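One protein chain omitted, others in place.
Moving on, here comes chain A:
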Amino acid sequence: MKVKVLSRNPDDYVRETKLDIQRVPRNYDPALHPFEVSREYTRALNATKLERVFAKPFLASLDGHRDGVNCMAKHTRNLSTLLSGSCDGEVKLWNLTKHECVRTLQAHEGFVRGMVVRYCGTSFFTVGDDKTIKQWKMEAPGYGEEEEPLNTILGKTVFTGLDHHQKDAVFATCGQQVDIWDEQRSSPIRSFTWGVDSFSSVRFNPVETELLASCASDRSIVLYDMRESAPLKKVIMTMRSNTLCWNPMEAYYFTCSNEDYNLYTYDMRYLDRPVTVHMDHVSAVLDVDYSPTGKEFVSASFDKTIRIFPKDSGHSREVYHTKRMQHVICIKWSSDNKYILSGSDEMNIRLWKANAAEKLGVLAPRERQAANYSQKLKEKFQHHPQIRRIAHHRHLPKNIYHQTKELRVMKEARRRKERNVRKHSKPGSVPVVSEKEKHVVTVVK
């Protein structure tokens, strides 16, 4: 007779001393783990609920400006520094970790219109309503020294925006025309105009560094090559675009914030129709900034909210608002992909988490693992109606809620009318125009 009976040595299964961690032998046999799907679903549901519970995105408010915050700039080398310019011509440097202002300077008379940090991070440029471009040192002046710009350029017209080249000592401003400046010279090395118009924003392409794009007040977005003497091409839309931002990872895409409450992502090569139309705001969109991963972008709107959009989705995944925040004028996504900074009319800069439910600080490995696991589960079951309902629900201020509803009704009415017109017209005479094509008037080369 041969016999073997299960007989386990308890020493193999319990810890030796109290200082050890408990032993957990695993067996992944599916027969020992019944109801896999239902349990995962329950976990996903719990994770979704917890995510909503822990969604506390607002971190801090930086106050100190004495007028509305008109522009902001990220430091190119330093995560904890932020620059902001206000409508009274004041520029402030902030230490984000300590939530305090480290330096204040009166840069311009009137608005500070644009601000950019040089790629090396040692100095920054500002433009203002007083028709000047000023270059400032990043370090504060020593004791007894006066706060003075490194360099001042007096322009002929008002500048409304500026951006710096990624690698060279060249920067671009916009106003009545788009100018390219060499840092060493006091007159522009190149000027671009295309019809009489004024420009509201200009941005260098982060990858093809010689390319620029600007938003013009004649409802067009114009592309330039710095090496050529004339602009490349432009797309004219039904409404004016306020600002634009290049996708830092796929730099042939850019997103522009438009007056018609939408944002449009364009492919630089095919301007005749946007790749995606991002809807959800209920008022003009004033600013947009991409996350450094290029997967999402954040937009600031006149409707007093900030929205975060996945780059290829038509609707936002997140909306931030507070009772006190007024029209949001400028927005930045921090370079570590974790925070969002918004500057608004009521003189405050607000610091938000980019991922509302994320736990800040150093995570223990197990904590990180659990977070990753629940994230995956949420992704897996995101389309189940119950989970979807919980994950998508956001509380909105009353007026925005009602405005959204009203807009929906208006849109539906328009659609209905179009349908009726089509029905009573000769077949084919009223073609179906998709949402993407609707907003593009023409492309000019």
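By definition in this document, a residue touches a chain if its C-beta (ideal position, glycine included) is under 8 Å from a C-beta of that chain, and two chains touch if they have at least 3 such contacts; residues count from 1.
The working rule: contacts and distances are computed from a predicted model.
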Item checked: The complex's invisible chain, by UniProt name, from "Phospholipid-transporting ATPase", "NADH-ubiquinone oxidoreductase chain 2", "WD repeat-containing protein 46" or "Oncostatin-M-specific receptor subunit beta" -> "WD repeat-containing protein 46"
Margin query: Using the touch definition from the top, which of A:Ser7, A:Gln184 or A:Ser229 touches the missing chain?
Written below: A:Ser7
Next item on the list: Identify the residue among A:Thr17, A:Ser38, A:Gln184 or A:Ser429 that touches the chain left out of the display.
Entry: A:Ser38
Note to self: Residue by residue, what part of chain A touches the chain that was omitted?
What the structure shows: 1-8, 10, 12-14, 22-43, 46, 384
